[in-house]
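Of the protein chains in this complex, one is absent; all others appear in place.
In this document, chain identifiers A and B correspond to the written order of the chains, with residue numbering beginning at 1 in each.
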Amino acid sequence: MAQPATYSALDAERGDFYLHLLRQMVLIRRFEERAGEAYAQGKIGGFCHLYIGQEAVAVGAIAALGPADYIFTSYREHAHALARGMTPRAAMAELFGKVTGCSKGKGGSMHLFDVSTGFLGGHAIVGAHLPLAAGAAFAAKYRGSDQVTVCFFGEAAVNIGAFHETLNMAALWKLPVIFLCENNRYGMGTALERASAVYDISQRACSYDMASEIADGMDVLAMYDVTHRAVDRARTEGLPTLIEARTYRYMGHSMADPIHGHYRTKEELEEQKQRDPIESFKARLLDEGLLDGETYDQMESVIADDVDDSIRFSEESPDPDPDELFRDVYRD
Amino acid sequence: MEALSPTMEEGKVVSWLKQEGEGVKTGDVLAEVETDKAVMELQARGDGVLRKIVAEEGATVEVGSLVAVIAAPDEDIDALLEEGAGSGEREPGRQEQEAEGEQRAGAPTATVAPPVRTPGQPSPPPARPAPLPETADGARIKASPLARRVAAERGIDLKIVQGSGPGGRIVLRDVEAAQAEPPVPPPALALRDEGFEDAKLSQMRKTIARRLVESIGPIPHFFLTTEVDMERTAEARQALNALGEEPRISFNDIIMKVIAASLREHRDCNAWWQEDHIRYFNEVHLGMAVAIDEGLITPVIRHAHQKTLRQIAVEARALAERARVRKLKPEEYTGATFSVSNLGMLDIDQFTAVINPPEAGIVAIGSITEKPVVVDGAVVVRKRMRMTMSCDHRVIDGATGARFLQTVRRMLENPLAIVW
Partner (left out) sequence: MPTITYRDALNQALREEMERDPNVFLMGEEVGVYQGAYKVSRGLLEKFGEQRVVDTPIAELGFAGVGVGAAMVGLRPIIEFMTWNFALLAIDEVVNAAAKMLYMSGGQIPIPIVFRGPGGAALQLAAQHSQAFESWYAHVPGLKVVAPATPYDAKGLLKSAVRDDNPVMFLEGEMLYNTKGDVPDDEYTIPLGEADVKREGSDVTLIVHSKTVAVALKAADRLAKELDVSAEIVDLRTIRPLDTAAIAQSVQKTNRCVVVEEGWPFCGIGAQVAFEIQRDAFDHLDAPVLRVTGADVPMPYNKKLERSAKPSPDAVIDAVKQVTYLD
């Protein structure tokens, strides 16, 4: 099996950038922890899929994008929205179903949108947003802009027809799109090995003569570097890339699902947590003197305040007006 | 107990993974809980010591109820435990909301026993909409909606129309071919010589019951009573009747005339509650409750505000007579904008009448009695009459109704005001 790209070396000149990445990862983790808590308290309804463990993927990849680029994601997308700059308030209020949420409380946890940053959604039919991403890339090419589209999806989506149809068209039409597969090993409770005839997802690209790379999805810098190369390929050559990010999900598939049990062991979970993307990156920065304990504590404290504030804001925000029920069905 | 799935209402504690007295940190797994979906981990939401396990292994507890207490080693947790005993208390979350929703959706509408009517009770309102016509033996008449409407418009009784459609359905062409004929009188009540009488519920009685419930139930009633000096009305009536022309004018005729005239000045009482709107009428169509053998009905004097006292007297008699022989046409007992019920002739001093929805008000007229009152500082005997207005508060407010009654009272106390 192919091996992921190795650690990128740290560059002392880029200390601020590294702190930015760390800050985003910590924000996402705290946000998700508090979301889980609010879910357990019944303040968040429906399905709620947490991203804990996978932070390096969204943060590293999105850091490699330009401001005009487009992002499509699946339903495990709180992290991507935050990494793209959505405020914790707008995201949390949406989870709470409040009118102050990014989608006015009408989308919920699985349907975060922010057109102003090109964050084109949380989509909740597995694999069905891949064609949408190709469509945005088609539009960029049609208009002659240099916008790149990145589409995040789980490894379970590679077995659905939309994946094949889309990769074929993207390669055929040379679309500036990056298919970023977050391989967290389990599609809900089914291990990759039990669902896919080919374990090495990056190899799927061969069918479409498409470039592919494997990245260590627990290493935020590796994610950044790999994505950066793919963005270059898309922007300058107009070519698509399939990236397989090998990562791990600490939580259950959704808040309603067991963290471990019949489908994976607690031991496996504990072992994976040793590769924690936040802890390992933090340790590297400390080792190399790019971060000190005090700065980190300060960062944690600001983030805790931000997330607390988002919870308070969401609790205090009003529900959508009853008239909202019939608004936005059609555009006049 | 946390909600560990979107549909979870209770959870079973499978096992505790921490012991009482053990220190715990946020995220530690405290226990395994079986939800409706899977066995899930119950995690600590704070740091401290697991001071007390409330829900033992094997226990099934509702979401939101206390399962254990995590606190500082020396913190007093008695109050917490006490509060937890009442349990289930938490902020309204998913489960409660859903349960509420189900209740709303599944709850049967409140069943109210039909009120028992005793003599002297105010007359319940008449049927509106009109019950579907029946044949002499009580079978439903089959007619197309269009045929029904046209028959009603032309005053044709569907009972006498022969249907030519499938299964005898009366269709437009049948109505057009039919001649209007007087309806067959309804069968008399079956009387049996026993200690009681079982009377089959007539369609009218059923309708009265239903309408009464409808009225008492959802309409926020309030009542206004005023006493009127009827001396001058009595004089006026006497003077008019002294002319010797038929028909003789009754107090009721004058009261109807006065109320009709007053409603013209108080359009805010001459209105229908229409659920999503209020319809105020410029015209006054005045309903007058008439007791008949089978119950009661409220024929309507149309355009009452435009009619002379004599016209009202003539029409009121004709309508009452037709009501007694059950020959009223639907358009003669529907469409009132306001009603009057008079039990004065039955020696009732004062009563409250039941609103006839969608009308917003009804005035109940009591008997005219001589009683001592103080006039200009001296006690004198005067003819006095009490009237009570029932108001639908959704349409009429207290002061609105009071001002209307004031106008009525002033006119009755000075009947010349009618022509003013």
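Assume a residue touches a chain if its C-beta (ideal position, glycine included) is under 8 Å from a C-beta of that chain, and two chains touch if they have at least 3 such contacts.
Quantities reported herein were computed from a predicted structural model and do not represent experimental measurements.
Engineer: Sort through A:F47, A:F96 or A:F113 and give me the one touching the missing partner chain.
Structural biologist: A:F113
Engineer: Sort through B:L17, B:A59, B:I77 or B:L172 and give me the one touching the missing partner chain.
Structural biologist: The missing chain is touched by B:L172.
Engineer: Consider the whole complex, including the chain that is not shown, and state which of A:Y18, A:F96 or A:F138 touches that chain.
Structural biologist: In the full complex, the listed residue that touches the missing chain is A:F138.
Engineer: Which is it among B:K12, B:R148 or B:R264 that touches the chain not included here?
Structural biologist: With B:K12, B:R148 or B:R264 as choices, the missing chain is touched by B:R148.
Engineer: Given the full complex, what residues of chain B touch the hidden partner chain?
Structural biologist: 144-149, 164-166, 171-173
Engineer: Of the residues in chain A, which ones touch the absent chain?
Structural biologist: 70, 72, 101-107, 111, 113-115, 120-121, 123, 125, 128-140, 142-143, 161-162, 165-166, 168-169, 172-173, 327-332
In the analysis below, only the chains that are shown with their structure count from here on.
Engineer: How many angstrom lie between the centres of chain A and chain B, each centre taken as the mean Cα position?
Structural biologist: 58
Engineer: Where on chain B is chain A touching in the complex?
Structural biologist: It is residues 2-6, 8, 27, 35, 37-41, 45, 63-64, 90-96 of chain B that touch chain A.
Engineer: Once bound in the complex, which stretches of chain A touch chain B?
Structural biologist: Where chain A meets chain B, its residues are 33, 37, 39-43, 45-47, 252, 255-259, 261.
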